[in-house]
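Just dropping this structure here.
Of the protein chains in this complex, one is absent; all others appear in place.
This part shows subunit A:
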Amino acid sequence: MNITNFEAFACVASRGTAQSMVRTVVVTCGATVPFPDLVRSVLDAGFIQKLELCNFDRMVVQYGKGFGTEFQRLVEQSGMLDNVRDKSSNPLESLGIELGIHVKLGHLEVCGFEFTTAIQNLLRTEADLVISHAGTGSILDALRLQKPLIVVANTGLMDNHQLQIALKFESRGHLISAHDSSAPALAQALERTQAVTLEPLPSGVNAQFANLLATVAKS
C-alpha cells in the first residue's frame, strides 16, 4: 500500500459524538512509555489529509510523559502548521486536561498533552475513533466504551506481547490492527475501519466465574 492509493477512497461521513458535533480522533501512546513511531505517523502529512478526508475535525494526542518537546518539534516539522492556537480556547478544559500544545495542521485541530488520569472520560465524551498502542489497558478502555479502535503494536518493548494481543483481538473482530507503525499502514487501517463493522466486546461480568469465586470462598 502507498499513499497514492488512498486518494481514490472516500470515507463515509458521519456525525460526531452526541456531546459534540466535532468529529474527534483520540490517539493514546500509553502513559508511561512513549511511542515515537506512532506519534510520527499520526503527524504525517499524508495521514492528516486522510483524516480530513474522513471528516475528522480534531485530533487529541496523549503523547506520554517527557515527550512534549519532541512532539512540538514533530509538529513544526510536519510542514502543515497553520496557526498556533492560544491556550484560552482549550476544548478539553471541562475534563481537567491541560494542553501542552494546541495547533492547526491544515484543517485539522490538534490538541496534545502528556498524560491524563481522565482518559476514560476523554474517550467517552470526545472520541469518535481511538488510535492506541496495543496495551491491554488501553484496548479495554476503548472497547469497554464501544469506541471504534485502531491499535498499533509497539514491538520495541521487552516482555510485552502487544503484537499477539493486537492480532488476537483483531481475529475476533473487536478492533483493527495496523500492520506496522508507519503512516501508510495507519492510513490503511483507518480505511478498514470504514469498511467493517466491529464486534462489541462481551461484558467482563461472567456468572460462572462469579459462582466460582463464591464457591471457593465458601468451601
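By our rule, a residue touches a chain if its C-beta (ideal position, glycine included) is under 8 Å from a C-beta of that chain, and two chains touch if they have at least 3 such contacts; residues count from 1.
Keep in mind that, in the parts below, contacts and distances are computed from a predicted model.
Enquirer: Given that one chain of this complex has been left out, which of "Glycosylphosphatidylinositol anchor attachment 1 protein", "N-terminal acetyltransferase B complex subunit MDM20 homolog", "UDP-N-acetylglucosamine transferase subunit ALG14" or "GPI transamidase component PIG-T" is its protein name according to UniProt?
Expert: "UDP-N-acetylglucosamine transferase subunit ALG14"
Enquirer: In the complete assembly, which of A:Thr69, A:Thr197 or A:Ser219 touches the absent chain?
Expert: In the complete complex, the chain left out is touched by residue A:Ser219.
Enquirer: Touching the missing chain, which residues of subunit A?
Expert: 32, 117, 135-137, 140, 158-161, 164-165, 167-168, 201-202, 204-206, 208-210, 212-214, 216-219
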